[in-house]
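For this depiction, one protein chain was excluded, whereas all remaining protein chains were kept in their positions.
Note that the chains are named A, B and C in the order they appear, and that numbering of residues resets to 1 at the start of each chain.
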Amino acid sequence: MTRLIQSRGFWIALLIVIVGAAGPWWLSAYILGVLTSAYYFSVFAMSWDLLFGFAGEVNFGPTFLIGLGAYGAAILNSTMGYAIPICLVFGVVVALVGGLLLAVPALRLHGPYFGLITLVSVLLLRNAIVIFASVTGGEIGMTVPDVLSIDANVNYWYALAFMVVCAIILFGLSRSAVGLILQASGQDAIEAAALGFNVTKHKLAAFCVSAAFSGLAGGMLVFYLGAASVDTVIDLSIAVQIIIAAVLGGRRTILGAALGAIVLLLADEALRPLGQLNTFVVSGVALAVILFFPDGLLGYLLHGKEE
Amino acid sequence: MLTDTPILEVEHLNKRFGGLVAVKDISFNIRGGEILGLIGPNGSGKSTVMKLVMGIERPNAGSVRLHGKELAGWPTHRIAREGIGIVFQHSRPLHRQTVLENIKLALLPDSLLRLAADHSVDGTARAIAERVGLGDVLNRRPSTLPFAGLRRLELAKAVARDPKVVLVDEPFAGLTGPEVAMFSDLIDDFRKDGRAVLLVDHNVKSVAALVDRVLAMYLGEHIAEGTADEVMRDETVRRVYLGGKIETHARPEINARQGEPALDVRGINVFYGKAQALDQVSIHVHEGEFVSIVGLNGAGKTTLFNAISGLVPSTGDIHWDGRSLRGRSPASIARGGVVQCPESRELFGDMSVRENLDLGGQHLPSAAARAKQLDWLLELFPILAERHAQPARTLSGGEQQMLAIARALMMQPKLLILDEPTLGLAPVILEQLSKALTRLRETTPITVLLGEQNVTFALPHADRVYVLEHARIVWEGDPGRFAAEMGTGYL
Amino acid sequence: MLASQILIDGFAISALYGLGAVGFTLIFGVSGVLNLAHGGVMLVAALIGWFVASEFETGPFLGAALGILAGLGMAYLTYFIVVRPIQRSRVIPAAEQEIFILTGTLLWGIMIQVGMDYLFTDNPVTMRPMFPGVVNLLGVRTPRNELMIAVICWVVIGLLWLLVNRTRAGKQLLAASINPRGLTLLGFELSNIYLLVWSIYGVLAGLAGVLLASFLGVSSANAGQLTASAFSIVVLGGLGSVSGSLVAAYVVGYLETITAYLIAPTLRPIPALLLLVLVMYVRPQGLFGRR
Partner (left out) sequence: MSHPSSARQALLCATILTATLGFNAAVDFGTAQAAEPIKIGVISEEAAVAGASISRAAQMAADEINAAGGVNGSKIEIVAYDDHSSAADAVRAFQRAVNQDHVKAVIVSYISEVVLAVEPWAARLHMPTITPGAASNDISKRVHDDYAQYKYMFHGWLTSAFIAQSICDAAHDNLVDKLHMKTTVVMSEDAAWTTPLDARYLQCLPKAGLTVLDHIRFNPDTTDFTPIFNQIEAKKPDVIITGISHVGVQPTVQWHDQQVPIPMAGQSSQATTSTFWKDTNGATEGVITASAASPGVALSPSTIPFTEAYTKKFGASPSYDGYTSYDEVHYIVDAIKRAGSTDADKMVDALEKTDYVGTVGRVQFYGKDDEFTHAMKYGKGFVTGVEIQWQNGKQVCIWPADKCEAKLTFPSFAKLPQ
C-alpha cells in the first residue's frame, strides 16, 4: 500500500481523476456527453484487453458479451420493471452465462479460429434479436422505462466513477498474483503449466471477468442512453472500434485501452466538421499508429520503462 | 545424501508421432541426490522422453512413477504440482515484470482467489535469487539480463517450485566456459538438496563431469547405460557419434588449394538474442575442394551455414567468388551458386519427388539442361527414379535425405553446403549415402562444404577438416592428422 | 419442381461464394495473411464496374473488365500499404503479426468502405446483366445471367487449378504454401511469390465483386458482410485449402437456399452459422484443413 502511495503514477492518476471529476465545471455539456459514452466505451476496451493482452486470445466478439448484458438488463427492466441495480446484476449474470457457454468450447481453439467463433457468436446474437423482435424490439431496439439520471452532470459522474472503479479492479487484477499467472499462460502456456498452473482455468476466469465487466458496462450504457439497440451495443462496427481502441492505446496495459477509447471517441467528435469523412480520417490515423507505434499511445509513453 | 529408493521410475515408455516411433521402450530410474544424463544426437528422442515425463506429450504406453505414484498421462500442471520441475532451454520470462516478480510467479499458488501473494513469498523469492546469483539484479527487467542471467532465472523458477525431480534441457547450450562451470555448481546443488536430476544433452562430454550415470539414446532406442566413461567407451555410442574406425583418403589432385579461395568467411559473429552462436569464425573453401566441418550438435555448424546462406544476420565478411555476400537475399545467394541442403531437409512434403526436383531445376536455362541434369541425378540416386511419383513426405528418412541432396544438385551449384546429412539415419542408409557422395566427388569437380558430427562419415570424403566447438573453430587440418590429434576425447 | 429450383438457385449462389472465398484462402495458404479488407476489395471492383458501365454507357463487359482492374489495384494497395509494412516491421514482434494484420486490414477495410460511401453513396447498385433474358431449365425460369455467372465462376476456378498444378509459377505457389524456407533455399524470392499470389487474389476478388454486382447487386454497406461470409466459408473448409473452400461454399450456399425455400426467408443465414459453430467445436481445422 505504502509503495502505491509513493509511486508517482498513483498521484498522476489521482490528479487525472480529480481533473476529470471537475469536468462539469470546465467542460461544455456536449463534451461531457461525449466523454460519458467514451467512459463506458473505455470499460469495453479494458475488459477486451484483459482477455487479449493477458490471456492472449483475440476476441472478435466483445459485443456478444456487451449485448447480452445490455439486452438482459433492458428486457428485465422493460418487462418486469425491476429497479436498475437488479437489472444490471441480471445483465451481468446473462453475460456471464453466455460468456461461459461461448468460452468453454471456444478456449480449445486458437488464433483465427477463436476469433471467428467469437465473431459468429455476435452474428447469431444479432439474428436472434431480430427474430425475437416482439421482446427485443428487433433492429430498431427498445427503450427502457428507467434511466440512471436525466441530469447530464450526474450521468457524467456515474460514468466516470464506473470507469475508475473498473480501471482500478481490472488494472489491479492484471498486476495481482492472478494477473501474473494469466500473463504467463498467455505468453507460454506450456511453461506456465510446467510451473503447476492450470492454464485453462485461468483463461476461463479471465473470460468470465471480461464478460462480467463488458455486460455491466453494456447495461450501464443502456440506462444512460435510455435505449438498447443492435446498433449501439451489438453491431460488429462497435466490436471493431473496441479492438482498435485497445490496440491504439497500447495492448497489455489495461489503462492504455481506456486511453485509446477516450482518444478515439474524442477524435471522432473533434473531426465531426469533416462530415461523413471523419471515420475515414480517424481510421487512417489509427492505421498509421498501429504501423509506426505498435505499442500504442500508452505503450509509447511508458516505453522508457521497458529499457 | 543419496536415497536408496528411486524417486522417479520410468518404465517401457513409448511414443509414436503418426508413423514415426520417437521413443521406443525407454526405462530408467533416478534416486534422490542422483544426476542422470540422457544423451543422444538430434532426433534421437531424448527431448521427447523429457516431454513425456513432464506430461507435455502423452505417452502411448509405459509408466512414469514419482515415489511410486503413477503420473503417466496426467496434465502437465498436475505433474508439476506432484513435484517434477523443468528448466527449459529457451526461457520466455514476463518482459514487463522484474526479475523478482518473475521468480515470485513460480512461488504463487494455482488459485484464482489469492489476489495478493503472502509476504513469505517475497522473502523466499529473494533468497532463491541470491542463491542462483541474481541477487543484485532483482529489480531489473529480464530483457536487460545477459543470456546466462536468463538461464539463471529459469533455474530459479525451477528451484522455487522445490521439485523432487528436476529435468534440465541442454543446461550449457550457448554458455561460455566460466558460465558452464557456474551452472554445473548450481545443478550440483540440486544433488546436494537430494533432488533427482535428469540432464538432457547432445553428448556425454559436456555433462560427463556432472553426471552419476548416463543413458544414451539413438533413433528412439536405448543404446547404452552406465558411467560417463563406460558410455564413452561403448562401441555402439562411438559408432553413432564417430562411426566405426576412422578411414581417410584425400583426393589425389590437391592442387586446388592454391589461389584465391572460392568461399572466404572472415571472423563472423552471430547472436541469437543474447546467446553467442558463432564467435569470430573464419573458414575458406577452394574451388573443387571438399571441406568437412566437424562438431557436435549445438556447436554452431548449422548457424555457420545459415550465415553463409544469408538466413541469419551476422557480423564479419563473407566473400564468394571475391564478392561480398552482404546485403544479398538468401534466394539470390542460392541462385549465385551457393546452395544449401539443410539439416531439416525442407522438402515439399505434399508434392511428388519429381515435382520437388523440377522446382530445383527451374533456374536452369533450357529444358534440355533440366532433362540432362535430372537423368544424371536419377542415375546417381536410382531409388528416386522408382519413387518419382510419390509424395515426398511418404519417403523414408534416407530417401528424403537423398531427395534433398538431389534437389539441391538440380540447381547445378558451384558450392554445395551439406548440413548433417546423416541426421537420424540408420547405419545401412549411411553406407548408400556415403557411396553416393564418393561418386559425386569422383565424377564431378563440385565443391562441397559438409557439416557433420559423425566423423567417420565426414572424414573419408574430406580434403580438409575444421573442428567447431562451442561456437569457435578449434582445429583445422588434413583428415589424416585428425585421428591422431582430435580423434581421442572428441566425444 | 421445388427440388430443381433449389438445385439451380443454390448452384449459382454457391459458385459465387466459392469464387469470393478461393482468393481469400489462397493468400492465407501462401503467406498466412487473413485479409479482413476482403469485402472492401470486392466492393471497389463492383462499384467501379457499375459506375463505368452505367455512367459512360460502356456496356457491362468493359465495365466488368475495369472493375476487375480496380479490384487488382486495391489488392496491391492492401498488400503494399498494410500487409507488407507489418510483415517487415522491426518494431512489431513476430508473434503478434497476426493480430496486427487483422487489425490493420480491418481498419483498411473501413477506410475503403467509407471512401466508397463518399464517392458512390451507400445505395445498393446492380450492373446491367451481361447476359439478359431467361431460359427454362428443368422447368424453372432461370435468368441467363445467373447461369452464365455460375459458368464463369467454374471456368475461372478451373483456370486457377491449371495455373497452380500445371505451370511453373503455380508450382512455386504450391511449394511456398507447403514450405516457404525450402523455396528460398532453391533460390526463389518469396517476395515475388507473395506479389504473384496477391495479383491472383486481386483478380479473383475483383471478378467475384463484379459478378456479385451483376447478379445480386452490392452496396458499400455489404463490405463487412462479404468479408465475414468469405472468412466463415474459408474456415469451414479449412484455412488454406482451396478445394475445402469450394466444398464449404456449396454447403453454405445450399444450406441457405434450402432454409429460404423450406423453412422461412427470415432465417436464411442462421443454419449456416450454427453449422460453422458446430464444425469449429468438433473439427477446429475445418472440413478439409491440413494438420
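The rule we apply is simple: a contact is a pair of C-beta atoms (placed from the backbone, for glycine too) under 8 Å apart; a residue touches a chain by one contact, two chains touch by 3 or more.
Everything numeric here is computed off the predicted structure, so don't read it as measured data.
S.K.: With touch defined as in the header, list the contact partners of the absent chain among those displayed.
M.R.: If we consider the entire complex, the absent chain touches A, C.
S.K.: Which of these touches the unseen chain: C:P143, C:G170 or C:P271?
M.R.: Once the missing chain is taken into account, the touching residue is C:P143.
S.K.: Can you say which of C:Y76, C:W154, C:Y261 or C:Y281 touches the chain missing from this structure?
M.R.: Of these options, the touching residue for the absent chain is C:Y261.
S.K.: Of the listed residues C:A3, C:A95, C:V134 or C:L278, which contacts the missing chain in the full complex?
M.R.: Once the missing chain is taken into account, the touching residue is C:V134.
S.K.: By the contact criterion defined above, which parts of chain A meet the unshown chain? Give residue numbers in ascending order.
M.R.: 7-9, 12, 15-16, 19, 26-34, 37, 130, 133, 137-141, 143, 147, 150, 152, 225-227, 229, 231-232, 235, 237-238, 259, 262, 266, 269-270, 272, 275-276, 278-279, 297-298, 301-305
S.K.: Considering the entire assembly, which residues of chain C contact the chain that has been omitted?
M.R.: 5, 9, 13, 54, 117-118, 121-129, 132, 134, 141-143, 145-146, 216-217, 219-220, 222, 225, 256-257, 260-261, 265-269
One rule holds in what follows: only the chains that are shown with their structure count from here on.
S.K.: Looking at A-B and A-C, which one has the bigger number of contacting C-beta pairs?
M.R.: When A-C is set beside A-B, the one with more contacts is A-C.
S.K.: List the centre-to-centre spacing of chain B and chain C in whole Å, with centres computed as mean CA coordinates.
M.R.: Once rounded, the distance between the two centres reads 43 Å.
S.K.: What's the distance between the Cα centroids of chain A and chain B, rounded to whole Å?
M.R.: Taking the mean C-alpha position of each chain, the two centres sit 46 Å apart.
S.K.: Roughly how many whole angstrom separate the Cα centroids of chain A and chain C?
M.R.: 32
S.K.: Multi-chain contacts only, two chains or more: what residues does chain A have there?
M.R.: Residues of chain A never touch two or more of the other chains.
S.K.: Can you name the residues of chain B that touch chain C in the complex?
M.R.: 309, 311, 329-332, 334-335, 339-342, 346-351, 355, 358-360, 362-363, 407-408, 411
S.K.: In the complex formed with chain C, which residues of chain A make contact?
M.R.: 52, 58, 105-106, 108-109, 111-113, 115-117, 119-121, 123-124, 127, 131, 236-237, 240, 243-244, 247, 251, 276-277, 279-280, 283-284, 286-287, 290-295
S.K.: Mind listing the chain C positions that touch chain B in their complex?
M.R.: So the residues of chain C in touch with chain B come to 168, 171-172, 174-175, 178-179, 181-190.
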